[in-house]
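Structure record follows, encoded as structure tokens.
Every protein chain except one is present and positioned as in the full complex.
As written, the chains take the letters A and B, and residue 1 is the first residue of each chain.
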Amino acid sequence: MRLGVHLKDSGMSFIRNAWYVATWAHELKEKPLSQTILSENIVLWRGQDGRVRAAEDVCPHRFLPLSKGRVAGNDLQCGYHGLIFNGAGECVGAPTQETLPDCKIRQYPVYENMEMVWIWMGDPAQANPDDIYDLPEYHQDGWGVAFGDALDVEANYLLLCDNLCDPTHVNYVHPSTLGNPDEINAPVTHEDTSWGVLTERLTPDSAPTGFVASFGSHDGRVDMWQRYLMYTPSVSIIDFGATAAGTGSWQEGGDGRIQVYSCHFMTPITETRTIDRWLHVRNFESEDPSVGEQISDQFRIAFAEDKEILQAVQEEETRHEGRFKIGLDLDESAGLFRLKINRILRGETLAQAAE
Amino acid sequence: MRLGVHLKDSGMSFIRNAWYVATWAHELKEKPLSQTILSENIVLWRGQDGRVRAAEDVCPHRFLPLSKGRVAGNDLQCGYHGLIFNGAGECVGAPTQETLPDCKIRQYPVYENMEMVWIWMGDPAQANPDDIYDLPEYHQDGWGVAFGDALDVEANYLLLCDNLCDPTHVNYVHPSTLGNPDEINAPVTHEDTSWGVLTERLTPDSAPTGFVASFGSHDGRVDMWQRYLMYTPSVSIIDFGATAAGTGSWQEGGDGRIQVYSCHFMTPITETRTIDRWLHVRNFESEDPSVGEQISDQFRIAFAEDKEILQAVQEEETRHEGRFKIGLDLDESAGLFRLKINRILRGETLAQAAE
Partner (left out) sequence: MRLGVHLKDSGMSFIRNAWYVATWAHELKEKPLSQTILSENIVLWRGQDGRVRAAEDVCPHRFLPLSKGRVAGNDLQCGYHGLIFNGAGECVGAPTQETLPDCKIRQYPVYENMEMVWIWMGDPAQANPDDIYDLPEYHQDGWGVAFGDALDVEANYLLLCDNLCDPTHVNYVHPSTLGNPDEINAPVTHEDTSWGVLTERLTPDSAPTGFVASFGSHDGRVDMWQRYLMYTPSVSIIDFGATAAGTGSWQEGGDGRIQVYSCHFMTPITETRTIDRWLHVRNFESEDPSVGEQISDQFRIAFAEDKEILQAVQEEETRHEGRFKIGLDLDESAGLFRLKINRILRGETLAQAAE
């Protein structure tokens, strides 16, 4: 299948009716936390009851960010004149005067899953926690979880998504880490799904990559897989692993089967900045955190290589705005993902116009 | 009295027919000094005769700032080709050629008082040194003067004025330094005066604040006062102190009466930057400079707290330009002061139109 689409410049708007990761759960302690998400300034805080709340990060009196104030019980108190707002965005205290002012601030639905705080940026009435991404293996016995970093990239989130739909860049951007000469000619296929785009590269009966050799117990040839699951709007799961050649596949068991889910939760900060919070889940040495950290260290090198490329691409895309880009076969997955994003954006625009 | 005014965004122009502090007098030694005031670049220099002069900081030949040059007698010589300008802004020397070029630069009236250089930014014909602010106690025996810093704040000067008309912020912005729980319910009054706005908070018969306890000799209850004198366009005097309860008031003597004038001379640098040169004058331990320095150190902590708040407010005010702000009772003083500023600005605009 050849879509024939050329990637245009990254779009200038965000999908709003979606759950995004706002922060790691452990970042929210006794102090309020300021975060910019989809170019909006948001304050998050954890009440005395342990629940997380979120509101726009501005006091309606003098516009001091409420994140400069303090948590008061389950509420938030402004640091300039002590106005107090609750989790519904209502002003519930005004210690410098006798009557409450008539004012309210915007609140955002929030929810915790997988040690992350998820925030709903659209119409609160449509927020459904069941729609939050979940990886079943994250919660299962026999799987080890390792948390990575919050990678701060000065690039539009769709440039990161392009990259995470594209196995072919690996040999050029990561020649010394993830690259595998055997893969260069392995065919890449992709599939349109209800949740996004699945891109796959299978390399059966090949020499194990450095990664597989160091973490598996293979001394002979292996069947390997890389499956890039790109969920709208911005969750990427890379499922990769290996079994002894001919004994299984990515769906099934097999001799010395090792499998990793490399997970990227990308939050658009502005049109040209994205925070990619990443973690990974593995089916081997699941009780040994040092193994998780070894894998993270390899990823850190590779993700820094991606970051350099993506930031340079963003800079040039801005410089050459409107300039025609040539298309290559490898753009098909990313092109399909962007089509889906545009379709959702168009839906949101039409729904808003109909209101 | 309830004015019902809401504070709008800080205005986009400055009062010109007024004296502003340009620099500390001791900053002007043998080299010319560049200062930006009301968004204008100005060069100040002290001639051989000890007198300070000021002119626009640009050579009309190649636009090199004259502050890059050198003082020559009572005049100023450009550092590129040696043109010489006197304190009236006239070109009086051109060593690279035979005839003087026909050119003049703008000069500004300047005057020294209270170890500061004051500059008149408007029509030179209207400059009257008698209008320069003066604190009589500054010059009197029995009073000790301590010079503070030039606090550089990335905020419009009116945001600083708001703050200096507003005793209620103290308990939220300075809880650990200047705050006083007894004050929370003390009534704040204010008064429209010929020179600006006077805001007052009296706390009779209360426990001494930490400040009073450490610098006075009170072990019992005291009468305390805070009087915020906000002069147009941008001089603030905070008169505060205490006497033994029932023995006096801010006007009169009394047992162990201590009094401090905390003085702020605010110079608008640009629409979003202000330099606040501050000093204080006290009626106790007037001969011991270490006491002045102790007080300054307490102020430094508090002013840094204000600076953080005011810069954040400026940033958000810029971000949310045009957005409605809710009003609180505590805004009355600041609202009145801003009304007076606007009235003066309107007067200057009308006078200019009539020319």
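In this section, a residue touches a chain if its C-beta (ideal position, glycine included) is under 8 Å from a C-beta of that chain, and two chains touch if they have at least 3 such contacts.
Bear in mind the structure is a predicted one, so any value in this text is a computation, not a measurement.
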Given that one chain is not shown, which residue among A:23, A:67, A:107 or A:168 touches it?
A:168
Answer key for B:64, B:92 or B:344 versus the chain not shown reads B:64
Residues on chain B that touch the omitted chain in the whole complex?
41, 58, 60-65, 68, 77-82, 94-98, 101-103
For chain A, enumerate the residues touching the unshown chain of the complex.
7, 162, 168-169, 171-173, 184, 308-309, 312-313, 316-317, 319-320, 323, 325-330
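By definition in this document, only the chains that are shown with their structure count from here on.
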With chain centres taken as the means of their Cα atoms, state the distance from chain A to chain B in Å.
49
